[in-house]
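Below is one structure; the comments refer to it alone.
One protein chain is absent from this view; the other protein chains keep their places.
Chain IDs A and B follow the sequence of writing; residue 1 opens each chain.
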Amino acid sequence: MSGDAAIRIRDLTVAYHEAPVLWDIDLDVPSGTIMGIVGPNGSGKSTLIKSIMGIVEPAGGEILVFGKPFSAQRKRVGYVPQRTSVDWDFPTTVLDVVLMGTYGSLGWFRRPGRDQINAALHAIERVGMSDYVGRQISELSGGQQQRTFLARALVQQAEIYLMDEPFQGVDARTERAIVEILREMRRLGRTLVIVHHDLQTVSHYFDLVTLLNIRVVATGPVADVFHDDNLRKTYGGGQEFSLRR
Amino acid sequence: MNLILSIILIAVVTAVACAIPGTFLVLRRMSMVTEGVSHSILPGLVLAMMIFGTQRAPILVLGPALMGLALVVLVEAIHRTDLLAGDAPLGVIFPALFSIGVIIISRRYAGIPLSENSVLIGDINLAALTQLRVGGTAIGPRTLYVMSAILLANLLFTVALFKELKVTTFDPGLASSVGIRPAIVHYAFMALVSITIVGAFEAVGAILVVGLLIAPAATAYLLCRTLRGMLITSAVCATVSALLGFALAYVLDSATSATMAMIMGLLFLVALVFAPRTGLVAKLRTRQRRRIDFATTLLVLHLIHHAEGERNSPACTAEGVMQHINWAPEFAGEVIQRAVAEGVITEHHNVLMPTLRGRSRCRSVMPWEGCEDPSIDEPAATTEENQ
Partner (left out) sequence: MSLTDVLAMLVTDHTLRTVSLGSGLVGVVSGSLGCYAYLRKQGMMGAIVAHSSLFGITVAFLLGSLIGGRVAPIQFALPGAVFGGVLSMALVSLIVHSTSIKVDTAMGIALALLFGGGVFLLRIIQSLALPGHRGLRDYLFGQAATMTTTDLATIVGFSAIGLTVVILMWKEFKLHTFDPGFAASIGYPMHRLDQLLLATIVLGVVVGLRTVGVILMVSLLVCPAAAARQWTRRLGAMMVLAALFGMLSGVVGAVVSAVVRNLPTGPVISLVATAWVLVSLVAAPRRGLVAGALRRAANRRRFGVMPPDSAVQDRAAAEGEP
């Protein structure tokens, strides 16, 4: 029964130059939940997200999105890349970046029209960036850049969202605002998979968590799996990780 | 001195003189800076000729040297304004400087040896003909003496400052902490590079000198693992290319400098394909071998996962494995056969099971999780390796 799982991964193995990055992974993301993915650097978090979207070719295994391969479900999946992965000095404006979220549904060669612009303006309003619609993106703060990316994802009107470190380098106010938006998205039945690095906030932000280090160390409700023992397994025994400060 | 011998000697000495600093240029990721510096030689030379009103005097060397410096300063200044992206400052400035040189030549010096062609590819024949005279007697080609002196300077510099060059190339931070000033080494080195380019300009022209600096060093980079080995290999590559280049150019009546540069490029291609460890052929072989190794380990891991995980038997048949890991039947068959032969799994009535040896193999690649045999406890000692 795959109706319940928004994303279902079985035996996924990904290798770069025949060296494993992800090794024989099983993972289910139930529909309508927020799942955090945590793990040390190089544990394959971004690779996991990229392989769900077929950007990285797996060496083996199967990934189903609502029961079908990703290529058949592309429009039901939205993506927020790492903020630092793009050149923010590119000559373009906030509105223009958010409009990029409509490109997937527009298809080749067609340009965005009135409907798309309205949708983009609405998304910009939802993330609280209405005062910055025409602003050149190089003038935005880190938090504003992240909000712009989030607005672009909202415009995609997807059912599943994959987000790579959406809280990286943002101010506390933006972080709270983003969390609010994420919770609202969940209320609307969206499924969110979020790569995250701040262990302190995991239990506040997510319903489910996956501890990843090339293999899945543990996955499940935060209360069940997010404890010191699993963290030690994920981050290595040499380092002491504790949730209690 | 015999003309042909002169040309050969000039070719070899110039190639080797370039190859030695080239090694550090490649390692310091400064290859394209030489494209800029070499293009600024021409305007420097021409402006000096205008100012001093002479076409051949040692003082003219001031022009190119200052112009090379001007280029570096200008590019850095534009870079610092943060207004131009990427390598655009260089791409904007060096053609402009070069243009100034070409325009002055075409307008004022039409007909003198500094013609368009010699600007591009130099004129090694003319260089071989121009004799150095001491007290009225010719003692051999001037360029040969100049380039030999530069070669000697490069060798001395490299030997004397080998440690300093090495440290500042690989770890500038460490260099500062042990009392070596990276900036001083850098500017001294760049000055020597500029002098080398000025010297080589006459024989090989403004653009090909970049090839002479970079290509042999890049070939050596593929073949060697030590800095010393790289220096020697790039000098050998340069010598071989100079000799082959001269021979080919002589037979086909082409330009020695261009043929030399082309052979250097071809030598690199040969190394790229056939180099023992790093070549494409060697890599393809390793990759094929690794692919099977990798697949075998993956198979064992998969079996362990299933034998101890929540889902049991279906995946443990050959068909199940094919379906789950998405392998083509032939490949899956090959991997299973290999795994059985290595004794990491057993096949019993079409059911695949991991063996003890298989488990320990997995533990060696995945020390921290999932592979421990029920009878062998606690991988704690190995977990520290991760992180």
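In this section, contacts are C-beta pairs under 8 Å (C-beta built on N, C-alpha and C of every residue); 3 or more make two chains touch, one makes a residue touch a chain.
Only a predicted model underlies this, so the values are computations on that prediction, with no experimental measurement involved.
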item	value
Selected from B:Gly211, B:Gly320 or B:Pro354 as touching the chain missing from the view	B:Gly211
Among A:Met100, A:Ile117 or A:Leu199, residue touching the chain not depicted	A:Met100
Absent-chain contact - pick from A:Tyr79, A:Phe167 or A:Phe206	A:Tyr79
Option from B:Val26, B:Val72 or B:Leu227 whose C-beta touches the chain left out	B:Val26
Hidden partner interface residues of subunit B, rising order	26, 29-32, 34-35, 78, 81-88, 90-93, 95-96, 98-100, 102-103, 106-107, 110, 116, 120-121, 207-208, 210-215, 217-218, 221-222, 249, 252-255, 257-262, 264-266, 268-269, 272, 278, 280, 283
Missing-partner contacts on subunit A, residue numbers	50, 53, 55, 71, 74, 77, 79, 81, 85-87, 90-93, 96-97, 100, 103-104, 106, 108-109, 111-112, 134-136, 138-139, 152, 156, 162
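The definition used in the following text is that only the chains that are shown with their structure count from here on.
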item	value
Complex contacts: residues of subunit A adjacent to subunit B	10-11, 13, 15, 17-20, 23-24, 26, 40, 58-62, 87, 89, 213-215, 217, 232-233, 235-239
Sites on subunit B touched by subunit A in the complex	85, 287, 290-291, 293-294, 298, 301-302, 305, 309, 315, 324-327, 365-366, 368-370, 380, 383-387
